[in-house]
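For this view, one protein chain was removed and the others were kept in their places.
As written, the chain order gives the labels A and B, with residue 1 at the start of each chain.
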Amino acid sequence: MELTEEEIKTAKETSQNILENYTCTDRGKIIPVLQNIQNELGYVPLPAMQTVSDHFELPAVDIYSIVTFYNQFRLIPPGKNQVKVCMGTACHMRGGQIILDSWERRLDIKCGETTEDREFSLERVACVGCCTLAPVVVMNEEIHGKVTPTRVDGLLYSYQLDKEQEEGEEQEQKAGEENE
Amino acid sequence: MNNETFQKIKQEALADWQALKEKTVIMVGTATCGRAVGAVEVMRAIDQELANQGVKDAVLMEVGCMGHCYAEPLVIIQKPGYPAICYGYVDEGTASVLVKEFIVGDDLCIEFALAATEPNDMFPTFEDFPRGMVEQKIVMENCGIIDPHNINHYIANGGYEALANAIEMTPEQVLQEIKNSGLRGRGGAGFPTGIKWETCQNIEDDVKYVICNADEGDPGAFMDRALLESNPHQMLEGLALAAFTVGASHGYIYIRAEYPLAVERVRMAIEQAKDKGLLGNSVLGSNFNLELEIFQGSGAFVCGEETALINSMQGYPGIPRHRPPFPAQAGLWNKPTVINNVKTLSYVSHIIKKGADWFKSIGTPENPGTAIFALAGKIINTGLTEVPMSTTLKQIVYDVGSGIEKSKKFKAVQIGGPSGGCIPESLLDTSIDFDSLSKIGAMMGSGGMVILDEDDCMVEIARFFLDFTQKESCGKCTFCRIGTKQMLDILERITKGEGVLEDIDYLGELAQNIKNGSLCNLGKTAPNPVLSTIRHFRDEYEAHVIEKRCPALMCKELTTFYILPEKCERSCDACIGSCPVECIYSNEDRIKVIDQEKCVKCNSCLDACPPQYDAVIKLSPVDMLKVKENVIDE
Partner (left out) sequence: MSKTVNLTIDDKQVSAQEGEMLLWVALENDIYIPHLCAMKDYTPYAACRLCFVEVEGKKAPVTSCTQPVYENMVVHTRSERVDELVKKGFELIMSNHHLDCKNCPGNKNCELQKIAKARKLPLKPKKLIQQVNEELPIDDSMDKIVYDPRKCVLCGKCITACKENGNGILNFAHRGIDRVITTFGNISLKEAGCLDCGACAEVCPVGARSIKE
């Protein structure tokens, strides 16, 4: 997935802004800085890593080494909607894998990927601590419990309805503006 | 002088707490587990209903987790003249009923009540149930009863008294008390806390660190999260005591980023403790200084290992290094560093306050105190529990957990997560403590306990944990990096029915070498789930290999779904509607048939088929299908 010019620019600027709060080049601050970038951008692309390495006066590959090590950091932009399937023990025993398979089938992507249109990204998460509700799916920070393959379809469908409604409203708004 | 400062703080807190006791208080459990099932919405509904009813003098308060996760969301109502009562499975509807009937009216609504939280002559308390007789709460005592956002609640219930006492003592005296108590680290391995502290105390250095390890990564364990969300000050006080003892003036709380609520509550707790002069410069007017900071983990299970944790705090990938030197000798930034788990630190203040002898009176001589477990899996009462060491597994499964759900047959307890093992029914009388568990090939671990029933395949559970450790291996050392991958490949072969008999012994051989050869404890313990399942459930491995059969009907490649024609109701289309891949069709007799080529074995039709027909079954080995179909053809 190639980054656009715009994305590269934003990545550099955002990293630069975050780094302004860190005057020191103390190595212990690298991970907090990367976490801030991840929070702001949703991912840590190569241009951001380059900016961080310049600040800490380290070879860029050292930052790359950190980012690729930890699960938290994404190298590619997340989808507009983030689907996370819990893969804790309780969820696994109650068919978490089946749910993950369902999402992969429906979205036509593998776990860890983002759909072509960047609408959805699919991830696995370790226990979210809702073992009583297993299997659990976290969709845009909202927790859905006791998920079944049919429920996956339902969640996708309700998302599509929301989207259509949104687009409809937008069009109406546009039409309204044009009429005026 | 110090005590006077503290007495003032304490009086203030007590007044605050007392004032609360005289009011009607509605407490909602809003730890992550409660929130997941709508605790925040319940809170909103209560707030709305209180406004609707014009109730102005009731206090709506957030509390943490009591451990009864199966019944979340939980609401406790304390109304003057009544015992405080805990209600379970509360939804928005129930919430407004409770306000109307109990707070405005005088009906206790016992139909929604779980138990009273204090002894009374009207209603049984949690202690009156079999569960209550087994449990003994030390660190969980105030969880779910006090507001984690309010330091006064903690202080009013005895909090920070140990710290106030300690600064009147010498660090050596505090250390002696911890050593005498025999407290062992609750992070997994059970290393004596006192010895760790002593090593660090004995080293002369101007700069030392203390770190609370809250990088709880075991998939299926949430004790640390619950403790931090429910009673963050208890851990902070323990950390402060550790710092005082070893002579550190800087400390960190390493929390995994997946626990945002815990991070928020700990951050708030640090601020409040600082405001009261219980942390920061010159604690309670003494010459003891302590600055605490939060460091968020970035998602790596291996960072629970202390040298990996240190590397990650220093801005490196979380990769373990050879020990010695131990962190207590040379840890963060090469300075003497004490790293303790959340649970371990949570015991410390109680020991200082009540004495080592009190602590030793609980549990066994070698394993004093209590143990905290997160119960999950096929058990009725999932949640958290705290029991004295030496309680048996049977008591936990049947008394605390109320047994297996849906009256299925118990198969095993998986304890200790990816580092632990599976314990069969024949060993349920084993007492839970560090030593007894490791004797039977399991491990106390951090406290995750998953109950498995007859529908759970032991080969598959072993594969699941190995898949987890394999994905979480840092990749530094040969045995863990390549060895766990090789083991996983073999297990995958077995669960697909492609295994051969020699595979089972070879797995054991690889496992033993990984245990002996790995650099850190992640690698050394990674084979445990495999070793323990081979030891106790070898017959299941053999069934997979020899008969290509999964006895629990769980392994996808070895099972198939089949609709019994004689049981299919024909006019019902439930299974067709449930199938996500549209592989079920009606034949000429309107009997439903599964297109085996397309079936993804997702279980949907089995769940959808109404129980009165019960026509969908699973078969293993897959060949059974031919037998079934031939019968029909004839």
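Definition applied: a contact is a pair of C-beta atoms (placed from the backbone, for glycine too) under 8 Å apart; a residue touches a chain by one contact, two chains touch by 3 or more.
Quantities reported herein were computed from a predicted structural model and do not represent experimental measurements.
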| Any idea which of B:158, B:277, B:403 or B:475 touches the chain not displayed? | B:475
| task | Looking beyond the chains shown, say which of B:95, B:519, B:534 or B:619 touches the absent one. | result | B:519
| query | Out of B:510, B:575 or B:616, which is the one that touches the chain we can't see? | reply | B:510
| field | Touch list for chain B against the chain that is not drawn | value | 300, 317, 321-322, 470-479, 481-483, 485-486, 489, 506, 509-510, 513, 516-519
| message | Just checking the interface: what residues of chain A touch the absent partner chain? | response | 46, 49-50, 59-65, 68-69
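One rule holds in what follows: only the chains that are shown with their structure count from here on.
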| message | Applying the document's contact rule, which stretches of chain A touch chain B when the two form their complex? | response | 27-32, 34-35, 56, 65-66, 69-73, 87-90, 92-93, 95, 98, 101-102, 105, 125-134, 136, 143, 145, 148-150, 152-153
| field | Residue ranges of chain B touching chain A (in the complex, touch as defined) | value | 32-33, 35-37, 69-70, 72, 217-222, 225-226, 257-258, 295-296, 298-301, 312-319, 333, 374, 376-378, 382-383, 414, 417, 448, 450, 452, 456, 461, 464-465, 474, 577-578, 580-581, 600-604, 607
